[in-house]
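Yeah, one chain of the complex is gone here, protein chain that is, but the others are all in their spots.
When the chains are written out, they are named A, B and C in that same order, and each has its own residue count from 1.
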Amino acid sequence: MSEPTLLYLDGVTVSFDGFKALNELSMVLEPGEMRAVIGPNGAGKTTMMDVITGKTRPDQGRIVFGADIDLTKLDEPAIARLGIGRKFQQPTVFETLTVRDNLLLALAGDRSPRFTLWARESADEHAQLDRLLATIRLVQERDRRAAELSHGQKQWLEIGMLLAQDPKLLLIDEPAAGMTDAETAETAELLREINRTRSVVVIDHDMAFVRALGVKITVLDEGCVLAEGSIDAIQDNPHVIEVYLGR
Amino acid sequence: MRLDRANIATLSCVLGGAAVLAAMNLLIPAVSPLHVPDFVIAIAGKYLCYAILALAIDLVWGYAGILTLGHAAFFALGGYAMGMYLMREIGARGVYANPTLPDFMVFIGWTHLPWYWYGFSHFWFALAMVMVVPGTLAFVFGWFAFRSRVSGVYLSIITQALTYALMLAFFRNDMGFGGNNGMTDFKDVLGFPLNRESTETGLMLVTATVLSLSFLLARAMIHSRFGKVLIAVRDAEPRTRFLGYRPESYKLVVWTVSAIIAAIGGALYVPQVGIINPSEFAPGNSIEAVIWVAVGGRGTLYGAILGAMLVNLGKTWLTSALPEIWLFAIGGLFIVVTLFLPRGITGLFTTRQPPKGSKQASAATEASMREAAR
Amino acid sequence: MSSEKLIIDRRTLGRLSMGLAAAAATGIDVGAIVPPAKAATAIAATPETGPIKVGILHSLSGTMAISEVPLKDVMLMLIAEQNKKGGVMGRPLEPVVVDPASNWPLFAEKAKQLLSVDKVAAVFGCWTSVSRKSVLPVFEHLNGILLYPVQYEGQECSRNVFYTGAAPNQQAIPAVDYLMNQVGVKRWVLEGTDYVYPRTTNKILEAYLKKKGFGSADIMINYTPFGYSDWQAEVAKIKSFGSAGKKTAVVSTINGDANVPFYKELGNRGIKATDIPVIAFSVGEQELAGIDTKPLVGHLAAWNYFESVDTPANKEVVAAFKKFTNNDKRVFNDPMEAHYIGFNIWVKAVEKAATTNHDAVIDAMIGVAHPNLSGDYATMMPNHHLTKPVLIGEVQENGQFNTVWQTPGLVVAQPWSPYLPESKNLIGDWLPPMSCGSYDVVAGKCLGNHKA
Partner (left out) sequence: MLWRGVCVCRRRLWFSMLIAALSAAVPTAPAHAGGDPFAQIAATNFDIVAQGVQALATSGNPRAAAVIDALRDGKLYAWKWPRPDAPLYIRSATGFVDARSGAPVEAPAAINLRRVIVNDSVRAAIATAEGALGLFAKDPAARRTAAEALYQSADPGALSLIERALTNEKNAGVAQVLREAAATALLKSDTGSGSTRIAAVDELATRSDLSARNLLASLHSEPPPVAAAIAGAIHDIDRRLKLWSLVENLYYGVSLGAVLLLAASGLAITFGVMGVINMAHGEMIMTGAYTTFVVQQLVAATMPGLNEFGLLIAVPAAFVVAGGLGIVIERCLIRFLYGRPLETLLATWGLSLVLQQAVRSIFGATNQDVTSPAWMSGSLDVGGLVLTVNRLWIILFALLVLGGLMATLRWGGLGRSIRAVMQNRRMAAVMGIRTPWIDALTFGLGSGIAGMAGVALSQIDNVSPNLGQNYIVDSFIVVVVGGVGNLWGTLFGAVLLGIVDKFVEPFEGAVLAKIIVLVFLILFIQRRPQGLFPLKGRAAEA
């Protein structure tokens, strides 16, 4: 292919006590692409996230990021510093820190204790923070503790933190989970906005949401790719209907 | 480092209180009812040392979520380093009048000083060792532990094992640290006779100052961006990893700093109580110190100081007032505090959120425990 | 955040100042009237009128409570009885009990409190060497009086301490003599807990045995940790050492807690006293009370007193103690007798000095005598140790000892062992002109430790 793929999973296998969570999973993600990954519970969606972000080491297989970086050799912080951001299913933010501090810690920059011990907030950082707060619609809440935010607001804060990291690739796990329809729509909008500048992988159950995204879909089942294609192609795919939509 | 009100308040209490006690001891004639006897000065100094230990523990437990059950080990190591200096300072005034060998070495029939005692005749060297030895131990221990992501109860247990092992080691007479009897019968420090009232008062004031400085240092750390990351680690360690931070290195820094603070506390403790021996390593001591912090209020540095003061005050009073049953009282206190004052005494008066860290971390451990039940 | 911090802090300020105020407050109310700090020796001056306070400094909790609680009880009894007799010099005695909780720095703190706050006339206390070492500087600085009732390793002789327990030559040496001459032991196991008392005692014994012509091959020295409970391997080692065809004995300086498992292991391995006798220096009626003694019958202990000694005085005191604690199971042991003697000698000294002033009493103590419960007289010698008979007892099924041998006369204590090179020239004598705790008779000068 002409331009290099952004992410390339090559025959990745992960097993827990004999149970194969991922089974020879292979997948290609182009730069700038947004991809929705769906599949029944235990299909290996979250495990896939784990292996990409270095939380879980695959038993076999390679995960190539960009031209030639093998992610399976790196640990989470290293991978994160390469520009891969991850959002958890349950919004995980730093509850006792203020919204602003949450974003501050996420801002790209030196992560070493040596730096942070003496770090002062630069004007540039200040500007970035204001921009982010605006993007995720939390300007009012800037000095409240994250713990006091609503569920949806936490989701956005976490997304905001991802943006602050300025990653090349975002992995987002069930962003619409537990959101009102309005929030869901807004979130889809937000994601498309993000996708203009970055590649995104979204995991979700909610077909309405996935449809709203209107992007290429990968269906996982029992740890490997069952089908891939547009939403309509998927919905007509007999296997998919059988294992997933059928239920 | 800006001097916000928390600092001013705490500092004025510690330093002011100490100064007042000192003045009431030295300036007011003994006949006056306002006179503070030396006994009170001595125990005040002792409590201030405990407060330093508590502060060190709160730094790692309150802000990095590391529950250490072995911090007394660093305290005791600092104490031993100071004790070695004080032993050498005795010189030929020991009962055997041996110019170089401390009494206990003559006593177990050693003929010359072991190499690791060299240099301790110099105060500056001893002072350096007070920080270097525990610091190094903490660094090495922490480097292994945090890098391999030992956390939660596992970490607590191995810190306990660490101090327990050190206790057994120091009990051995062959170690050359006085075995079970440890070191005692010190004469003077930097030429000041230890049993002179002015020296006792001086040491108490020095301790108060050191406590204040450590407090400022700790505040500075947790108010820097470093401190924010630390709290982030406490609240949601995996998240910090996915943000590109290495929690292990953050924990390692704060752990080592905390160990050194504790060690300095121990070094000040020894000349004031006049003895250092292996029972200072006993796991029970570390747990008790953690409880001071819990009583005072975890995650607020002044709470640790307050807790250490009050619990020990209570202990001193109870062991004389109700010698037969004081354990009921002190044990009951620990239960009551953890049950009804989860945020300690200071928690009663602050409007702050409780440190969520404990909840989440523990929720995680619990989850894994639950899973473990399979 | 700052706005809310402001609230916290003003309040916290309150809390903290309260805490320290409390500290100051106790300071004030315990402060009472203290003479100016300058007059160092006067600090502990005890009032000449009103009740005479007597400090009792024994651990009531923690690991040492097992041994020390009975000593507290016996002191309370002695004081109560003395008060029945009208106290001392017509002044009632008032016990001041504190709990140093088996925590050595706390011992020092409590000693300070007893002397400088409660102004006690004398302190009866301590068991372990380390607790004594911890309070020693306090007593010397505040010029108090400590009566220390437990057999110990010697190598110490303070002006402010009266050692009513045995020095090594009042326990260990005669015990070894007995085994050597009466039992004909040819091979020795010196088994001890790894701390100073066993270490020193064993060094003294080793030197003594070598002097008596035993080779190193016939002496095995071994140490175990405190509270050691798994004796399988150690006992096996002793058994095989004992199978070299020469009569073998174990000289045990094992510390309290570890003894029960040790004897249980011996019993279960069928090592009977007739095979390898064990002679213990720290096992008394108190320890035996915690064991099933059947397997131990015939094993030995060396003390200066046994509850079983057949004298009217003893029967009386033991009975009184059981009555006082209204518990027939309670036993009486050597350190308790030491307190009994020490207390009576102190009372006599106070009456002799006609004051409770420490200096006067310290001088008056020397030369005072009181009958031992095991017969004969205990006299306080100028080296602040007592003259004692040494008894060797065999364990009986009822947990008592049967005296099988006794030194013909009284033994005078040698706090500085003549068998150790570093102390062979030292003696202690607190009578003028010497007035020195460690006097080098060869160099003819006083090393360090002399009258303040």
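Everything that follows uses one rule, which is that a contact is a pair of C-beta atoms (placed from the backbone, for glycine too) under 8 Å apart; a residue touches a chain by one contact, two chains touch by 3 or more.
Since the model is a prediction, treat every value here as computed from it, not as a measurement.
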{"item": "Which of B:Leu15, B:Val150 or B:Leu217 contacts the chain that the document leaves out", "value": "B:Val150"}
{"item": "Sole contact to the chain not displayed, among C:Met180, C:Met220 or C:Ala289", "value": "C:Ala289"}
{"item": "Of C:Asn83, C:Asn344, C:Asn357 or C:Asn402, the residue in touch with the unshown chain", "value": "C:Asn402"}
{"item": "Sole contact to the chain not displayed, among B:Arg5, B:Arg172, B:Arg196 or B:His223", "value": "B:Arg172"}
{"item": "On chain B, residues whose C-beta touches the chain left out of the figure", "value": "67, 141, 144-145, 148-154, 156-158, 160-162, 164-165, 168-169, 171-172, 283-284, 287, 290-291, 294, 324-325, 327-328, 330-335, 337-339, 342, 358-359, 362-374"}
{"item": "For chain C, the residues touching the chain missing from this view", "value": "60-63, 65-66, 68-70, 182-183, 194, 222-225, 227-230, 232-234, 236, 239-240, 242-246, 257, 260-261, 264-265, 267-270, 272-275, 277, 286-287, 289-292, 294-295, 297-298, 310, 394, 399, 402-405"}
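In this section, only the chains that are shown with their structure count from here on.
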{"item": "Chain contact topology (line, ring, star, complete or other)", "value": "line"}
{"item": "Chain with minimal offset from the mean of all protein Cα atoms", "value": "B"}
{"item": "Distance between chain centroids, defined by C-alpha means - chain B, chain C (Å)", "value": "32"}
{"item": "Centre-of-Cα separation between chain C and chain A, whole angstrom", "value": "72"}
{"item": "Chain C contact footprint on chain B (complex, rising order)", "value": "4-6, 8-10, 12-14, 16-17, 20-21, 24-26, 29-31, 33-40, 42-44, 46-47, 92-98, 104, 106-109, 168, 171-173, 179-182, 184-186, 195, 197, 273-275, 277, 279-280, 300, 302, 305-306, 309-310, 313, 316-317, 319-320, 323-324, 326-327, 345-346, 349-352"}
{"item": "Chain B-touching residues of chain C, taken from the complex the two chains share", "value": "2, 4-17, 19-24, 26-28, 30-37, 40, 43, 60-61, 97-101, 103-106, 108-110, 112-113, 116-117, 128-130, 133-134, 136-138, 141, 155-156, 194-196, 199-200, 203, 225-226, 420-423, 437-438, 447-449"}
{"item": "Chain A to chain B touching residues, read off their complex", "value": "53, 55, 75-77, 80-81, 85-86, 88, 92-97, 101, 104-106, 111-113, 116-119, 145, 147, 161, 165"}
